[in-house]
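Of the protein chains in this complex, one is absent; all others appear in place.
Lettered A and B in written order, each chain numbered from 1.
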Amino acid sequence: MPKAVEVRSLYFKYEDSDKYALEDINLEIKSGEKVAIVGENGAGKTTLIKHFNGLLKPTKGYVKIFGVDTKQTTVASLARKVGLVFQNPDHQFFAESVEKEIEFALRNFGFSDTEIKDIIDKMLKFFGLEKYRKSSPFTLSGGEKKRLAIASALCYNPDIVVLDEPTVGQDIIQKRKLSLLLEKISEMNKTIVVVTHDIDFVAENFKRVIVMAQGRVIADGEVNEILTNKDILRKARLLPPQVTLCAWYLSDLGISEKIIKLDELLEEILDLIKGARLC
Amino acid sequence: MTEPLILLDKVSFKYRGSPDYAIKDISLKIHEGDSVLIAGPSGCGKTTLCRIFNGLIPNFYEGTFEGKAVVCGHDVTKTPTYILARYVGMVFQEPENQLFFSTVEKEIVFGLENLGLSREEIAIRLKEVVDYFNLHSILNKAPFELSGGEQQKVAIAACIAMKPKILVLDEPTANLDPVSAKEVIHLLHDLNRTLKITIVIVEHRLELIAPIATRLIVMYKGRIIFDGPTREVLSRKDLETYGVAPPKTVELYNKLCEKGVKLTKIPLSPQELREEITGVVYAKGSRST
Partner (left out) sequence: MLRSLQSFRYLKKNTIIHNLDPRSKMLFVILLSFLIFISNNIITLSLIMFLVIITAYAAKSISQLLKMLKGILPWIIFIFVVNYFTSEKGILIATIMSLKFTALATVFTLFFITTSPEDFMLALNKLGLPYEYTLAFTMAMRFVPSLARDLQIIIDAQKSRGLELEKGNFIERIRRYIPILVPLIVYEIRRSFMIAEALESRAFGSTKRTFYYELKITKNDILFIIFSCIIAMVLYLIEVFFKLF
């Protein structure tokens, strides 16, 4: 079974630039994995994911999606396997109704009329947008628009789902819904890639994180290890998760600096206090 | 008690063409020197409320306006926005759409020109603002050459040059990465503390702003449901049901309480948490229980 995403020695330069936007990227994402890509604005995260469906082609090196080299094929055929959802839903809505918006990709990919009707019903139900079926996408609230954007990508059943900054401007209720959604999509055995700079969201929802800085991958591995690593976070100009930051401020009292989960921190603080009590 | 800078009395507003009221029955007072954080889930009316503070509602946005709203002594329903803009500066979420000119300098000068100040006064204020915000290196750059954080800094500087009494910011850090967001917040804290400018911020990420906000207002479905000192409002256990995520330090405080550990106050930042825990540890340690 070929890997979902394979990137080797990827270098990328925009046409009118002399500087590389991406340098020496090497990474692999297995089918069914759930990965977060983090880094400050301008680190190259969006540039990287645009290579996954062929919008951008490598200047040097290669990107393979399920074994297919992106340079050898069209964006349309890659998009069939890779659902890429951009940050701002307003950059893609154009149809008269929510159902026609979902229909767009299905028509592009040649689904039959009966299939389309069936899929739209399922998608509306799955995303809780049934009552908006005939509404204009422009009348939806921010959170509903995000759901519709994801629905428009998920509807044609791509194997890989890539979300670019899905948590920007979202309140806690919307983020919880997004977490659940990511879980459900993961249960469908799809590969998930989320680009974000919301470190707390990453800490709560992902096991693997890739850290980018200035066009390079500077870390790739376990969330617990990487998001508590001062060196990596400093290089990437990122803040640690709130819980970790608290742990760092308590480290000289004996609290471990490698904590990400609130309950772990709670335990250690309680132990610390108990210990002091016994003195 | 001095006169409030902003006074709203039972204000409700419905956008034209909309069947529902965006905000209902809002009453509040904001005094000079306050540092107010407005939180609430998407669609709760935070943005609508902000737009009343500088008169965009009802002057720019038409609709049904009920109640009384007085800003710096002016009734918003009877005062055009360009007058209210002298007292209330507003910074929006999208940095790009509030920078209109090809250089930073021109951006700062624009508002001052609109105020009808003399050329000499404009030059003085320009220098003050450039010095305070340290804009020397980017003064002749274009907006698209700046990072998101720098753009917001310029937007804030352009407002501050007009010497408003109040600065209202509607999710100013939403599109910024965490480090830039922190820098902007730090700047706002300075403005509030040293220049005594009243600050009103709308923000989802409470952990960023709570440490610098003296007061927290929570809105839900168009109404104000909590309004009080930050720590007091954050002590409520039902915040999440209203779409507000308290900082993790507050969650920790609550869990410690449940386990019988009492801190002296609710910590709003990791620094405060440290002070509290240190206090508990050394207090316990010095007792022979």
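Here is the rule we go by: a residue touches a chain if its C-beta (ideal position, glycine included) is under 8 Å from a C-beta of that chain, and two chains touch if they have at least 3 such contacts.
Bear in mind that the values here come from a model prediction, so they are computed numbers and not experimental data.
Checked against the hidden chain, the listed residues A:Ala153, A:Val194 or A:Ile260 yield one contact partner: A:Ala153. Of the listed positions B:Asp9, B:Asp75, B:Glu113 or B:Glu232, the one in contact with the omitted chain in the full complex is B:Glu113.
Residue-wise, the contact with the chain that is not shown comes from B:Asn97, picked out of B:Thr64, B:Asn97 or B:Asn134.
Residue A:Arg80 is the one among A:Lys34, A:His51, A:Arg80 or A:Lys145 that touches the chain not shown. Contact between chain A and the absent chain runs through residues 15-16, 50, 53, 55, 74-76, 79-80, 82-84, 86, 88, 90-94, 104-105, 108-109, 138, 152-153, 156. Remark: the residues of chain B touching the chain excluded from display are 51, 54, 56, 59-60, 80-83, 85-86, 89-90, 92, 94, 96-98, 100-102, 106, 109-119, 122-123, 140, 143-144, 158-159, 162.
Quick note on the criterion: only the chains that are shown with their structure count from here on.
With centres taken as mean Cα positions, chain B sits 30 Å from chain A.
Every residue of chain A that touches chain B in the complex is listed here, in rising order: 40-42, 141-143, 168-174, 197, 199-200, 237-239, 242-243, 245-246, 248-250, 253, 262, 265-266, 269-270, 272-273, 276-277, 279.
Contact residues on chain B toward chain A in their complex (touch as defined above): 40-43, 93, 147-148, 171, 174-180, 182, 204, 207, 240, 243-245, 247-249, 251-252, 255-256, 259, 261, 270-271, 273-274, 277-278, 280-282, 284-285, 289.
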